[in-house]
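A protein chain is absent from this complex, but the other protein chains hold their places.
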Amino acid sequence: MLSFALRRMLAAVPLILGVATLVFIALSLVPGDPALIYLRPGVSPEVLERIRETMGLDDPLGIRYGKWLWAFLHGDFGYSHFYQMPVRARVLAALPNTLLLASGALFLSFLIGVLVGVLQAVKRGSLLDSVLSGVTLFFYSIPSFWLALMLILIFSLGIWGGPFSFPVSGSTSPGAALLSPWDQLTDRLHHLVLPTLTLTLILTGGVARYVRTSMLEVIQQDYIRTARAKGLPESKVILKHGLRNGLIPVVTLFGVYFPFLLSGAVLIEVVFAWPGMGRLMLEAIHSRDYPVVLAGTFLFGVMVVLGNLLADLLYGVVDPRIRERRG
Amino acid sequence: MSLLEIQDLRVHLRTQGGTARAVDGVDFRLEEGEAVGLVGESGSGKTILALSILGLLPQGSGTILPEGSIRFRGEELVGMDRNRLREIRGGEVAMVFQEPMTSLNPVFTVGSQIQEAVELHRPLGRGAAQAETLRLLQEVGIPDAGARAASYPHQLSGGMRQRAMIAMALAGEPSLLVADESTTALDVTIQAQILKLLKSVQTRLGMGLLLISHDLSVVSRVCDRILILYGGRVVESGPTREILEAPKHPYTRGLLGSRLSIDDRRRTLRPIPGEVPEATDWPPGCKFHPRCQEVLDRCHREEPNLLPMAGSQGAVEARSGVPGTGREARCWLLVEEEVEP
Partner (left out) sequence: MGSRVRFVLPGLPHLFRGRVLEGGVALFLWLGLLALSGLRMDRVLQAPSGDIGDWVALLTLLGVLAGVWIWSAKDEVGGGGGAPGGSVGSRGVSVEGWRVFRKDPMAMAGLGIVLAFYLAMLLAPFLAPFEPEARGAFEVGGDMALRLAAPSSTHLMGTDQYSQDVLSRILYGARISLTVGLLAVGLSLTIGVFLGAIAGYLGGRIDTSIMRFVDMVMAFPRLVLLLAIVALFQPSILVIVLALAFTQWPFTTRMVRGEILALKGREFSEAAHALGFSRRRILFMHLLPNAMGPVIVVATLGIGNIILLEAGLSFLGLGVRASTPSWGFMLFEGWDYMMDAWWVAAFPGLAIVLVVLAFNLVGDGLRDALDPRQREGRSQ
């Protein structure tokens, strides 16, 4: 098991390098003066020249790549002219918010998705199955931002009182810094609800559909028949013997869904004004702050690679057959 | 009271092509400690028969309920209360399946799966159950039982897996063991070993054994009595020796004739002509008649009943009323024979 884990982690390293390289390639392909990427448009030629020298933009491609890669992998993403601070600082402030949103939604959607999927598989063909199929298909098909808008609409109507009056924007209420730590935490959580709910709903549909298919296939297997022949109660047959096998492909789904999750997070952050990486990237694009855009792209790529790594490791835990096969 | 008594068992499946009469009226008895073999090709209904005993028929869209009667020590299994059925499954009646690779759960260790069966049917604590699991593995001839118990199914060879399945079946100390094609997926030498194991276990524990196979030679090595199945019905039955030496039904004769053995001087294979028809499309009259070399006029029109044969050597006296206990065959030739001097 340990060697399996190590092999997997080792395989992730070239992937991260590849991600960085791809970003660099994109950067190099941009037409026009590369120096302009790092600056606000409309800057004087002398400043341009100076920037070109310091950044070594006139060096041959190979050296430029090497220097850039070195810097990037050390977290030095350059300077953001829009925010007037090193990109790294700006990005590190936004990253935890995105992770918070994404992991919450991931956890919830898999939890609910598995429940729904198993239920559907066991009650296959029933009215419940059909209804749930429709619901999951619906949520699987709607654009995340549209769902977000609809939820904002619903929750802004003011008909929900008390704890249900979820705020529709930002991560904190105005003047939150003045509240007690406990209240601050509650306030934060309060703001987290709608974005997480939206993202969860979008994902759950896909997960449930997948789990349903997987469980249906598992239920047909011979070892389920053996379990019944042993005299086990049906609940144990499905939940112990069946689910354990049925969840194996779902773990791989975990890895596959991660990019999708992050894409959705971007849109939801924008709609709910949640101060995460997605919103940051969009602001940067609109204000032509390319260093931030590049750094953001890179970090998203890294998150996906790490997410996949996690999924691979989980897969090894869950399916003993995979541990011996070549990494 | 017999260990297992089946009367007029019918299993009809509703498929897209029509109603498949997989099992179409089967009767037989199996006594305590007796080893009975059930022989049939694919399409004869033998697997469906085996699965019906414990109520393990595949649930497609809608439940398939067998009709007729299956009695285990007098208790009716068809339509039995689910809780009692679960007690019997693995407890008093155990089943061993064909494909050990797919019949064992790939994500649990072999030992844990056997132990699960032990804990379910015997009043033993954790530790005692573990010890019992190891003992069972040894009993079925698996060396290094401790290591094997901690292995996953995919780490064992085919023969080992089948032994493990048998161990799992024995965990509940059953009185009847149903083995459905348990050796088909194995190499010939391993096959012999498993059969030997089954026989020794059966005699030692005094269990009833219902061995199901398409291979007559496999069955003849282990069983005292043989039933030949065709078209969802028993077409011939009797003690093993008599079936092998003097088969009465043309199908049985065909099965024997299409076997090969090393010291066979014949140069040509003599297979049975034709194919088994679909279970939705049985021909009228005797189900075997389109392929029969000795077909009579009557066979086209009427399906024969299982007819007892008079005075066969060493035959068990046919118990009155219940077919499937003595020497019988479902063929009009018998009647013709008796008429002729």
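Chains here go by letter, A and B, matching the order in which they are written, and residues are numbered from 1 within each.
In this section, a residue touches a chain if its C-beta (ideal position, glycine included) is under 8 Å from a C-beta of that chain, and two chains touch if they have at least 3 such contacts.
Just so it is clear, the structure is predicted and the values come from calculations on it, not from any experiment.
Only one residue from A:Leu101, A:Leu192 or A:Val266 touches the chain missing from this view: A:Val266. Touch with the chain that is not drawn comes from one residue among A:Leu69, A:Leu95 or A:Ile142, which is A:Ile142.
Remark: the residues of subunit A touching the chain excluded from display are 14-15, 18-19, 21-23, 26-27, 29-31, 137-138, 140-146, 149-150, 152-153, 156, 213, 220, 258-264, 266-267, 270, 278, 281-282, 284-286, 290, 293-294, 296-297, 300-301, 304-305, 308.
One rule holds in what follows: only the chains that are shown with their structure count from here on.
Against subunit A, the residues of subunit B that register as touching in their complex are 54, 56, 58, 61, 86-91, 94-95, 97, 99, 102-108, 116-117, 120-121, 152, 154, 165, 168, 172.
Subunit A meets subunit B in the complex at residues 125, 220-223, 225-233, 241, 244-245, 248, 318-321.
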